[in-house]
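A single protein chain has been removed from this complex, and every other one stays in its place.
Chain nomenclature is as follows: A and B, assigned in order of appearance, with residue numbering initiated at 1 for each chain independently.
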Amino acid sequence: MKKSYDVVIIGGGIIGCSVAFELAKRGRKDVLVVEQEYLTSGATGRCGAGIRQQWGSMLNATLALESTHVFENLEEYTGYDGDCGLNQGGYLLIAYTEKEWEQFQKNLEIQHQVGINSHAVPLDCIKEIVPHINTDGIQGACFCASDGHADPFHCTYAYAKGAQGMGVEIVTYTKVTGLKVENGRIRGVATTRGDIEAKVVINATGGHAAQMAMLAGDELPIFPERHQILITEPVAHIMNPMVMSFHRHFYVQQTPHGSVIMGMGDPNEPVSLNTKASWQYLEHNAWVVTQTLPAFRNLRVVRQWAGHYDMSPDRNPIINEAKSAEGFITIAGFSGHGFMVAPRTAILVSNYLTGQQDSLDISRFSVERYKTGELLLEPSVV
Amino acid sequence: MKHIEVMVIGGGPAGLCAALAASSLGAKVLLVERDEIPGGQLVKQTHKFFGSEKQYAGDRGIHIGQMLLENVIAEQDIELWTDSTVLAIYEDGVVTVEHEGKHTKVKPDRLIIATGAAEKFLSFPGNDLPGVYGAGAVQTLMNVDGVKPAKRVLMVGAGNIGLIVSYQLKQAGVEIAAVIEGLPKIGGYLVHASKIQRAGIPVLTRHTILEAYGNGQVEGAIIASIDETWQPIPGTEQKIPCDAICLAVGLSPLTELAWQAGCAMAFVRELSGHVPVVDDLLESSRPGIYCAGDVSGIEEASAAMVEGRLAGLSAAFSLGYEANEAKALQQSAMEELAELRAGPMGQHIRDGINKVKLKRKIGNHAFENQTEKSGIVKDYSSDATNTCRAEIKTSLINDGIPTKEELDAIYPSDKRLTEGPIAIVECFQEIPCNPCVKACKRGAISMLRDINDVPVVDEELCNGCGLCISLCPGLAIFVVDKSYSGDMALIKLPFEYVPVPKSGHFVAGLDRAGRELGRFEVVRVTSGGDKNKTFTVSLAVPHDLVMEVRGIRIGEQAI
Partner (left out) sequence: MKNRDAEIMICRCEDVTRETILKCIAEGYQTLDEIKRVTRAGMGPCQGRTCRQLIAAELSRHYGMPMEEVMMTTFRPPVKPISLGALADAYEHERTGHKHEKIV
């Protein structure tokens, strides 16, 4: 570790590592990633790692579609010799209310506009996609065959190793304890292993992002919310797609390894950095999922855990350069879909930092939107 | 949600004693055991226990387990859930249990974690071949399920488990190719090693397993001598044909629940792994959560029982039950533990406990306050450290066979030998055990300071009645009678195999290494009784062999 870098990235999750990779690819190689534990130890390593393109806003649909294209060749793209575990088994979104079903149909129009190959599934065809599903109460369903799931650890390590190959440095078990700001400009970070100067500091700390930004005097509406997941023992393959319901707040999917992974949101979950798992969640998720997939009753849970969503008011990412500290950029607030849009987000941010053109307007993600009211409203979030 | 005052996780020796102790003070207890039959390892321990009367020494583990279980069942204040597994301890203090197939929630006021230990595994090529077993699994197959696990076994590890399971395999009619041990000395009690040596089972220290071989299942192992750095010495490889390899390479505390509960943990080599840090009263860093038995450090079952009792008392006491009585009972339990750990075999436990204590004082202030509140300040473990004890330094520690010097030192005078029968106690190691002292109604066997001392026979008081033979858990007592006849002397030996010889039979007499010394007549066989189950066999042997014959063999089988 040197005393000074061009760019310091705080956070070794998928965002931090993918930004490091894209920056290096664009020639900004004097980059240090600082991770307080090990890579993926925060939200990335705890997430469901679904990749969904069936979004309800143009921006998210575009981010997801273009990110999916990156995931499809991530090993080659980063020069990684491992397997990122991409499995495009599709996403089956099921609507349990009329209103939800109407929204789905509107979403399909948006998805088709950006070129996503999603489609509505007639009720009597749902079982062709997921044979074990209980269709009681289902008002409608949509499917996108190229949605899927990847291995969050290997994807992150692919970016990290790719970045390292180009000269990026990564330090783990090192905590950023302070930010150095002078005359309205970021100058560096203080860490548990000494101070480091930097021209640009990127805050990719997920649920910790608001706390981190405060150290630079930047107040951001990002707050951590606990979400929980469980995984079963592996069994023979019985379900290809991810099945997801917004109304019932759950998603469930069988991984290529055979385990079934599922999670659900709790609308009453308080804001906190608590990452302890609860028995209430365990029972509730089991109940909700087995209502829709009764065949899963005999599957046995081997593990449960919790992580954070980094929530923003409109449940969409905030990419924001601090007014109080020029050069300090926060990339957070992904509200539960950071993993699946990380590849394209990293490209967007890196294009911005290297002065290159991008088809997306990065300023749409700034916190200014909460003042101007130009929110990035997304109707379809678990 | 079920509410209970004291919840005990694990129905092994520690858990059973914890439940009994807590209920004895008046607390309402829920005892949760994952197996159908509580008892933990006791259910398969067919050997006699060491320790003192207070820990039921001299009784077989299986009987102790049955007795504790009967007491638990008879106690109205203990609710017993068997076939029920604790799944998790959550941050809100809720403990979830799979009970009668249901996901059941329990909210205890106090929790005692007595989950015991799991067997350690070893890495060597072929370690996943069918036929590579944990010694505990083999013991379960034999002693619980009645299945003979193999024809010929290589035992890896000469700690107590390796030695005891080898003996039990032998009793079940299984051949033991050898017991190998990586350390330069036998880790288990030497009386166990002596017992298997005279049955013809070699104990090889400074040996390791290089690989298991076989096509689809174990057909043998390659072992070799190792040097001081644990590296195999080229040229010492030996092929050992066998159909099972038994790993008795130690236990690790089963601490998942303590980790989950957020108890402060520390890696303590002497306690065999990560253990929850506990205070004198066995309370962990999380107030209200106690840990007892192997989960907080691997020891003998006798210590686990006392720890269980102490944790049960502490939990009930902290709920306000029987304050005065409880303190005295806690005190005596702590004294028992100190005594059990006072010998050289308890050195590592004392060291381990001291280490953790030190760590706790630096690291966890809230916990220290908790200890202060209990009002007990005496540090028993350091008392024990001050006691100076002798460790065995001769070849006895390597092979379990006493040297001539060691034997000469304990033999009675020639004069006394010619006068009539007298007990010879071939017990050289300071282990916590004293049933022999209690066994002798004439008070001829004594110990100097405490139960860790080696017993001494008073040659004037001993009349050679032989009662002690079947009561010694180590099968280390023999009676020699040189006055038997002009030609022959009598040797009385303990015997725990089948078939039992009858008077008039001629059997092979074996020396301390299991070598045949000749065929001799059995002149008498007495039974130790239905519960004791150890027979005493009297053999007429020539005078010059009476100090050599220490085992017998019927037919080809060395026993």
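Here is the rule we use: contacts are C-beta pairs under 8 Å (C-beta built on N, C-alpha and C of every residue); 3 or more make two chains touch, one makes a residue touch a chain.
In this text the structure is predicted, and so the values were computed from the model without any measurement.
Trainee: Tell me which residue among B:G15, B:G187, B:G200 or B:G273 touches the hidden chain in the full complex.
Mentor: Hidden-chain contact among the options goes to B:G273.
Trainee: Given that one chain is not shown, which residue among A:G13, A:G45 or A:P343 touches it?
Mentor: From the options A:G13, A:G45 or A:P343, the contact with the absent chain belongs to A:G45.
Trainee: Which of B:S23, B:T104, B:S314 or B:N434 touches the chain that is not shown?
Mentor: B:T104
Trainee: Of the residues B:I37, B:I62 or B:A88, I need the one that contacts the missing chain.
Mentor: Of these options, the touching residue for the absent chain is B:A88.
Trainee: Of B:S252, B:S332 or B:T526, which one is in contact with the hidden chain?
Mentor: Spelled out, the listed residue whose C-beta touches the missing chain is B:S252.
Trainee: List the residues of subunit B that touch the chain left out of this view.
Mentor: 34, 85-90, 96, 98, 101-105, 118, 120-121, 123-128, 211, 252, 254-257, 259-260, 265-267, 269, 273-274
Trainee: Extract the touching residues of subunit A with respect to the undisplayed chain.
Mentor: 37-41, 45, 82, 134, 136-137, 153-154, 157, 172, 232-233, 257, 277, 279, 282-284, 286-287, 289-291, 296-305
Going forward, only the chains that are shown with their structure count from here on.
Trainee: Taking each chain's centre as the mean of its CA atoms, how far is subunit A from subunit B in angstrom?
Mentor: 54
Trainee: Over in the complex, which subunit B residues touch subunit A? Could you list them?
Mentor: Subunit B reaches subunit A through residues 88, 90-92, 94, 96, 103, 105.
Trainee: Note which residues of subunit A are touching subunit B in the complex, please.
Mentor: Where subunit A meets subunit B, its residues are 276-279, 282-283.
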